[in-house]
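Only one protein chain is missing; all other protein chains are in place.
Per-chain numbering from 1; labels A, B and C assigned in written order.
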Amino acid sequence: MRLPDKTTTLEEAVAGIGDGAVVMVGGFGVPGTPFTLIRELVRQGPKNLTVIKNDANETGMGVDHLLASGQVARLITTHIGLNPRAIELMNAGKIEVEFNPQGILAERIRAGGAGLGGILTDIAEDTELARGKQRVEIDAKRFLVETALRADVALIHADRADTFGNLDYVATARNFNPLMAMAAPRVIAEAERVLALGELPPDDVHTPGPFVDHVVELGALTEEYAVVRR
Amino acid sequence: MRLPDKTTTLEEAVAGIGDGAVVMVGGFGVPGTPFTLIRELVRQGPKNLTVIKNDANETGMGVDHLLASGQVARLITTHIGLNPRAIELMNAGKIEVEFNPQGILAERIRAGGAGLGGILTDIAEDTELARGKQRVEIDAKRFLVETALRADVALIHADRADTFGNLDYVATARNFNPLMAMAAPRVIAEAERVLALGELPPDDVHTPGPFVDHVVELGALTEEYAVVRR
Amino acid sequence: MSDARTRMVARAAREIEPGMVVNLGIGLPTKVINHLASDFPVCLHTENGLSGIGPTLPPDRADRNLIDAGGAYVSTVPGSAFFDSATSFALVRSGRLDLTMLGAFEVSQTGDLANWKIPGKFSPGAGGGIELAQKARRVAVLTTQTDRAGNPKLKAACDLPITARACVARVFTEMAVIDIAPAGFSLVELAEGVSAGEVAEATGAPLILPDGDIPTF
Partner (left out) sequence: MSDARTRMVARAAREIEPGMVVNLGIGLPTKVINHLASDFPVCLHTENGLSGIGPTLPPDRADRNLIDAGGAYVSTVPGSAFFDSATSFALVRSGRLDLTMLGAFEVSQTGDLANWKIPGKFSPGAGGGIELAQKARRVAVLTTQTDRAGNPKLKAACDLPITARACVARVFTEMAVIDIAPAGFSLVELAEGVSAGEVAEATGAPLILPDGDIPTF
């Protein structure tokens, strides 16, 4: 037995994402954002996307390119304060934005990745974010039903991958990546380095290969990866 | 700033677990079972315990000592087929046993560790394990409510710990340990090696130190750790 | 293992397609691993937290921390990964398990599976069986055609508590390969030297025969 090879080209990895697709995008600010996969998604041009990402990056970076090209219809997120374009599009009614408490977004994605229907939480009960949500009582305590989130495709940035799609992340570039890498039937990982099988220690793998469909090795990193402008 | 030291003795780590306590115990079969902490719990002798563990180990090993000493009133588990004493005590009505699907037990513990009220799942809907459980509908699909599990104390076996309580596990000794290490207000970890701060690479930590309260270094391993009798 | 059982396990191994992620249940299914070529592209999963199982090891070469869900000492292959029990079943429930092969006490003609409990006799708990049966993309059963008393294990309906409903796609026995078709049990292949009539007789519900020749294994 040997583990299958999932390496492919950038173009093929991203090919066939259709109009109306739901796309999860890893990253929290710059670290862990799959800038190269996003650029290719802009180049290939599917429209009317629902994007699920912690934030909207900053002007001229990452998800902002998808907003600028008009490919995004809906954004499920936690905080977009660093992207004036996202706020402007939201206020003008040109994109729909759904805000989640950050850890609840993480849990909803994880629930999708874990094949659950949702989770029960008391977070945000007293706030406007709880409006319209279903309640369940357990032992006389009331919980909000937060539904699981899955996507058609997840775009992941890893530090290292092996050819089977085992991934690891570095420092705070981990964030939403391992959660999203479980929550779509098609998971595309860009990696700063792609290693031969056996070069990632099995105890240190953050995302096991069975969750991953395509592995793309990055060449020299573009400027986006290195810049935090604030 | 430096991270606090949580190392202590075996006796002090386990001290004060009261009668009626709910105790989570890591491990799947032999790997990851905290045999030394269990022995100390037997020695200190609290009664009427609820034990949450994947399995009941085998005769003369691990949880079986707690069963033999009559300290267990209730067992929340997935499979006890390798422990005849557990089955006998269950059939005689001397312990109460609650069976869970294995991955649902894992998720219920994780939900407790994540501060959630529970999870929604379609697992076991058609089986007797679903009896009496609450249902929730999402988009016309029916889910079981599986409530979160927390314990008063969690007994964890790690391969390596540092003095702050960062833990890592090896091979299939990981299993339920990192989940249980989140799900109790008092988490006691035995470790085969205790390292100085900075010796565990921060990207490779499996259980972050803030979840852990006490760290006990194991001396020479007893025979239980090395035997798989089947 | 008898020749008939070895042939059955070898046949079941051919069910695994290149690139699949596969979980092999305790008992007969685990033996399938012995029939996979060393260069066959497949990822074997075990629910206690490993993707990329390698060959079973003898005790003197075993790692005390490296077992499968049945407690057998196993090994890894290049590219293996370890993970916790929540992640392991996340993989199962979210559709990443292409195939599982399980043992059975009973299989119904609608694909219900009973393999975890015999009331009053055997109640050790379901372990991970319910999730494997309910959520693997394809569930195959490896079992003897009849129990020790000679009663068919393939029945119109399960009498024992079920593990999951309508989950089994195909059954491998020492006598035959039988699909769960919309109309019921459907004979696909025969073991060498076994007749369709013998299989029908050892099946506890109508057995649909294919048109034309029946392949053998």
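What to note about this one:
Criterion: contacts are C-beta pairs under 8 Å (C-beta built on N, C-alpha and C of every residue); 3 or more make two chains touch, one makes a residue touch a chain.
In this text, all values refer to a predicted model and were calculated from it rather than measured experimentally.
Put simply, the hidden chain is in touch with A, B once you look at the whole complex.
The chain omitted from view is touched by exactly one of A:F143, A:F164 or A:Y225, namely A:Y225.
Residue B:L116 is the one among B:L116, B:L129 or B:L155 that touches the chain missing from this view.
Screening B:L3, B:V42 or B:I138 for touch with the missing chain picks out B:L3.
What chain B contributes to its contact with the hidden chain is residues 1-5, 110, 112-116, 162-164, 166, 182-183, 185, 196-198, 200, 202-203, 205, 208-211.
Touching the omitted chain from chain A are residues 28-32, 54, 77-82, 87, 90, 97, 99, 101-107, 109-110, 121-124, 126-129, 159, 169-179, 206, 225-228, 230.
Methods note: only the chains that are shown with their structure count from here on.
In this assembly, C is the chain whose CA centroid lies farthest from the centroid of chain A. Top contact pair of chains, counted by C-beta pairs, is B-C.
Separating the centre of chain A from that of chain C, both taken as means of CA atoms, is a distance of 35 Å.
Put simply, the C-alpha centre of chain A and that of chain B have 32 angstrom between them.
Contact of a single residue of chain A with at least two other chains is seen at positions 114-116, 202-203. Shown for chain C are the residues that touch two or more other chains, namely 50, 82-83, 86, 89-90, 92-93, 135.
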